[in-house]
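Left out: one protein chain. Kept in place: all the others.
We call the chains A and B, going by the order they appear; numbering starts again at 1 in every chain.
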Amino acid sequence: MRTPLFTSILILIAAALYMAFRYLGNDYLFFAGYVVLQYIVIATAWNILGGYCGYVNFGSAGFFAIGVYCTIFFYNIGQSPGDVFPDFMLTPMGWIFPLPLPILIVLGGFFAGLVGLGMGYLTLRLRGVFFAIATLALAVVLETFVVNWPFVGGSRGAYVIPPENIPVFGTFIQYLFVLMLLLVVLALAAARLIERSRLGVGFATIRDDELAAETCGVPTLRLKLVATAVSGALFGMAGAPFPFYIGYVEPNSAFNLSYAVNAIAMPMIGGTTTWIGPMIGALLLSTLQQVVTVTISSAANLLITGLLLIGFVILAPKGLVGLWQGWTGRSAKP
Amino acid sequence: MQFDLLINAIIAGVMLGGFYAAVTAGISISFGMLDIVNIAHPGFIVLGSYIAYIVNAQFGVDPIITAIVALPVFYALGTLVYGIYFQSFEKRGQDSMRGLAFFFGLLFVTEVGLNLVFGVDYRSVDASYIGGSLKLGIMEFPLRMLVPALVSFVMFAGLQLYMSRTFIGRAVMAVSQDPQALELMAVDPTRIKRIAFSISMATCSLAGAFLIIIQPVLPSSGREYIGRVFAVCVLGGLGSLPGTLIAALLIGVIESITATFYGPSWSPAVSFGLLLLTLAVRPSGLLGR
Partner (left out) sequence: MSQIMGQPVTEDADGPAKPLLGIEQLGKRFGGFVALDTVDLAVPQGQRLGLIGPNGSGKSTLVNCISGTLQNETGSVAFNGERVDGMPAHRRARLGLARSFQLPRPFRSMTVAENIRVPLIYTVGARAGFHLTSSELEDRCMEVLSLVALQDKAGKNPFDLTQVEMRKLELARAMAAEPKLLIADESMAGLSHSEVEDIVALLIRMNERGVTIIMIEHIMRAVMAFSQRLVVLVSGRKIADGAPADVIKDEDVVRAYLGT
């Protein structure tokens, strides 16, 4: 199936989903749905570097948070431009600020992608293991910077107040939901496009045997940088609307470890070799987490996620998709 | 810059560095020599801290004593973990990605497990030497840091002796450089690796006791140390115990000075920043191969 057709089908499904939720009229569906959609983007983002190239990113929370704090930064500028800009710039800046969410998403993606590129340039020439450790370090360094930066709230946190209602969509949460739906379409289409392209072949060789890949002419460093930038950008885009969703952001919630774990667990459980795996993993795990949090406790929820991750990694390394393929005897990619 | 403040910052840094060396010794073995990225190591250290805590709270036993008694337990845990790791990953071939995910999962489960059992309050221990300090002129040695640091140096020396003098110790050094040569000498590399990994896990017991003596502990404390541990390991040079010690002291001193003069909230960035810097500039570290 060609990509434009696939993307169109995704958009149709997304539209249908939105219409269905709107018809059901319960705002909770949008709130819960937003979280699930967010995780689909996160899982897909992680998988582009982790599943396709074999480079594990433990610092997903850091890239996500770049998107979060990018939004907070520009939002704060928009709230009090007089504090930031000299008088003669106030009028033109008044036209630009406050920045609309789609722009914030693009900015979040841009900066996160940039950081990914920079960090990749520093560490990707080393073994994959060092890259993984560096991603851990990066997340902590970023968090330390944010905690020490009063303009975005520091350790006290920052408030973001969305408008009550918005034209076309009604409540603001519906607007966020639709934006996240579009991000999901973007992420899935991008992942699938990469997977089927020559770029995807290159990524797979890096995962399988980087040395042999180089001798076959694959420019491994360049491809890894592309993967890191794309992955980072998607994380950032997923994080950008978050402040509007949650209202009050403090470093603990933005840099929450559960993002790092889920980003890894969802693709690992779903299956890392195709674009479907992360989506399935995100859908299942996210739903499971919502259920467990409500019925048992949120700590038990994390424990179960961790145990599932370990279990799948040991027993079903190819994830649910792999189990399905083994069961039906197929190995063709959808 | 006040002189006595600086001197005491350096002293605190050296003692802190001694502690970091204990924390990192295990990783120096498992990652530096065996190439196993056990990022769950700090999690197991925190586990050791909590074990020392319970025994101390219930029976008043000194944490270091508890840790020494618990050494065989941690050794056995190491054997178990290595067994799973070996069966699932090493035997099957490459795929380091899954090995990393496995250890990350272990780290996470350990933290959340401790969270469920002990809650998110700080826990600390009581011992006769906590609270007092040794004063020599303007130099002050808080005992809660001095005692762990000294025991840590002893433990480190013991490890180094073991690695360089005993057959198994030297076999471990050998297996990191040339597993095939080891096989030719009729030594099973897997057994050697298992022993080495178990030793590395055993160090968690002592390191955990040191941690909870020095500062109150949370289930999430492990994560703060991941960066430090790998920073020390990489800076010192993989596979070099003496390098680890030097790097640990260096990082301890730099962190201590930073905390004293710029505030403690910048501490985590120090070691992580050093790690990134080392990886970018000289990945083989100070004394690395």
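What we mean here is this: a contact is a pair of C-beta atoms (placed from the backbone, for glycine too) under 8 Å apart; a residue touches a chain by one contact, two chains touch by 3 or more.
Computed from a predicted model, the values in this text were never measured in an experiment.
Considering the whole complex, the residue from A:Ile13, A:Cys216, A:Ile246 or A:Ile296 that touches the absent chain is A:Cys216.
Within the complete assembly, residues 198, 201-202, 204-205, 207-209, 211-221, 273 of chain A touch the chain that is not shown.
Note that only the chains that are shown with their structure count from here on.
Remark: chain A and chain B have CA centroids separated by 32 Å (rounded to whole angstrom). Residues of chain B that touch chain A in their complex: 37, 39, 84, 88, 94-98, 100-102, 104-106, 108-109, 111-113, 115-116, 220, 223-224, 226-227, 230-231, 234, 265-266, 268-269, 272-273, 275-276, 279-280, 283. Residues 50, 54-56, 58, 119, 122-123, 126, 128-130, 132-134, 136-138, 140-141, 143-145, 147-148, 155, 207-209, 257, 261, 264-265, 268, 272, 299-300, 302-303, 305-307, 309-310, 313-314, 317 of chain A touch chain B in their complex.
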